[in-house]
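As you look at this complex, bear in mind that one protein chain is not there, while each of the others sits in place.
Letters A and B name the chains as they come in the text, with residue numbers starting at 1 for each one.
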Amino acid sequence: MENIYLPKIAKIADIRQETPDVKTFVLRFEDEAAGRSFDYKPGQFVEFSVFNEGEAPFCISNSPTRKSGIECTVKNTGKVTRAVHELDIGDAVGIRGPYGNGFPLEELKHKSLLFVAGGIGLAPLRSMINYCLDNRNDFGKITIVNGARTSKDLVYKEEYKIWEKAKDTKLYLTVDCEENNWTCMVGVVPKVLEQLKPTCEGAVAIVCGPPVMIKYTIPVLLKIGFCPEAIITTLEMKMKCGLGKCGRCNIQHLYICKDGPVFTYSQLEGLQYEL
Amino acid sequence: MLKELKAISKELLKTKRVDVILAYKRASDGVSAMPCFIFEEKDIDKMILDSYCVYNLSNYIKDFPDKKIGIVAKACDIKSIIVLLQENQLKRADVVIMGIECHGVIDEKRLCPGERPVQDIGFNEKCRSCKSPLPAFCDYLLKEEEERGKTGRASEGDGYASIRKLEAKSPAERLKFWEEEFSRCIRCYACRQVCPLCYCPKCVADQTDLAWFSRASNLKGNMSWNVVRAIHMAGRCVACGECERACPVGIPLMELNKKIEKDVKELFGYEAGADAEQKPLFTCFDKKDPEDFVK
Partner (left out) sequence: MFKAVGKKAFMKLMDSLSKGYEIAAPRKFSNKGVFYSAITDAGDIYLGAEFTVEPVKKLFLMPSEWLFENRFNDGKISLQGGVPPQEARKRIIIGVRPCEARGLELLDKVFCSDFKDSSYSKNRERSIIVGLACSKPDKTCFCTSLGSSPAETRGMDAIIFAGEESDEMMLEIITDKAREIFAPLEDAACEEHRKKLESEKKKIKDPVRKINIPDALSASFESGYWKEVSSPCVSCGVCTYLCPTCHCFDLVDEERKRLRCYDGCCFKDFTQQASGENPRPTKRERYRQRVFHKFDYFRKNFGEHLCVGCGRCIRHCPMKIDISEIAANAPKNK
């Protein structure tokens, strides 16, 4: 019987500094067969082990259509993420996964997609955005609203030009406050969304960001006319096993690791939860 | 005593002298007691007072940080309130102590499961060497109306008889004794959570960054946890006995804590929770401190 807690060994192939405290790590499995058979959907996550330090869940931020390895974007926040940030190219880490439900790709086909991201919340959405761009004809209009506290905190900057140039795709960037040399929008994401008033016709909104951003963005989307089934978000709680056994990451009867992390707002609306 | 207690409590709430009263009520089994928190006069009748009122309610003082508290307390409970005052965890004006006369509380572990007859109850170990049925430091002193017959206090000397037995063992025997006891520890931290003086916002055992001891309930981790906690209690533990009572696997924690209490008495001439004006033992330095034991 397989040991479900045993990670597979992967090596760090590349590290990119996104912001002062965020790095993206590109990982490749040591065993090539494991790499080939690692099949995942955008929105899923892996449990990333730094041996002797600990394990933490990170979403896979590259699209499965681009088999460059597994990319994890990590913010330096606590014990494990600090250890992750101290890793070098060539270091061996452990990967368990993919876990979680991922985005509902079939249901999203032929819809227009409004991606709303705050800070590092762009990480899981990047996987979906690039998946859509690689399957461009399967999806309608794509609008991306991406905000951060300051321009230094924006992630995946090198992708923006590519996204802007893509067919029928619009990108809006915003920072919380005025800045020198900043030519894009100013204001927190929910306020910017109110200004932009993107159409809800045939569209699905996909939101990810810090809890406070999600809390204020969803009412704006509802006001614009998105119905609860057409609002998707990915949630985060403290996770350990990633498999629905350790009992930690639940919101009511739903486990973020097993029933999520992707949820429609209609699933969450009825739940009174602690967030 | 109960009637007087209820009257005083009613008055304290009515005049808003306190925001909450920490008291005892009957538990669901109809026999034991349970802590209760009374915010309104109408709930005062829930209060009870008998030998089942084992708990040290001063443990709940930390749950009401900005409130004025009235507390029903036995002499042993009041000692921990004194330490909280010494350590600036509590302002004197924020607590109204209703001290009750107590001649012993029961030892639940000596009762059989199932029926619990009130008449034939075994008294708690700590009561056997108790010198103070009447609390000295309190705002209200509630005395019994009648003379008590059977009491749990059988002046058993200084209460260190079992400690001396342990001291007489060789270090190897003592280590074997404690290893056997700590091997049963399940790291539930009940000992810490019921202790009024374990109030660290982040306990050393819960720190993960760095992790000071193993989280596993193996002997090494268990020894580390229990010994470190005992040392953190040195000079502060008032031997209220709650930790040993709460321990589900029967580890004799009081042997360890009382041994340190005995050492502190012999080395420094200090007793925890005796005098609210005294400073905590290990926060002070005096050139005249005894040091003949420093070799």
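Just so we're on the same page, contacts are C-beta pairs under 8 Å (C-beta built on N, C-alpha and C of every residue); 3 or more make two chains touch, one makes a residue touch a chain.
Model, not experiment: these values are computed from the prediction.
For the chain missing from the display, the contacting residue among A:Glu53, A:Glu159, A:Asp176 or A:Glu194 is A:Glu53, taking the whole complex into account. Listed residues B:Ala136, B:Ala161 or B:Ala216: the one in touch with the omitted chain is B:Ala216. Only one residue from B:Asp63, B:Glu266 or B:Asp289 touches the chain missing from this view: B:Asp63. One chain is missing from the display, and on chain B it is touched by residues 27-29, 32-37, 55, 59-60, 63, 109, 112-116, 184, 186-190, 192-194, 206, 208, 211, 214-218, 242, 245-246, 248-250. In the full complex, chain A touches the omitted chain through residues 1-7, 9, 49, 51-55, 77-81, 92, 94, 211, 236-238, 240-241, 243-248, 250, 252-253, 272-275.
In this text, only the chains that are shown with their structure count from here on.
Put simply, chain A touches chain B in their complex at residues 54, 78-79.
Interface of chain B with chain A (complex): residues 208-209.
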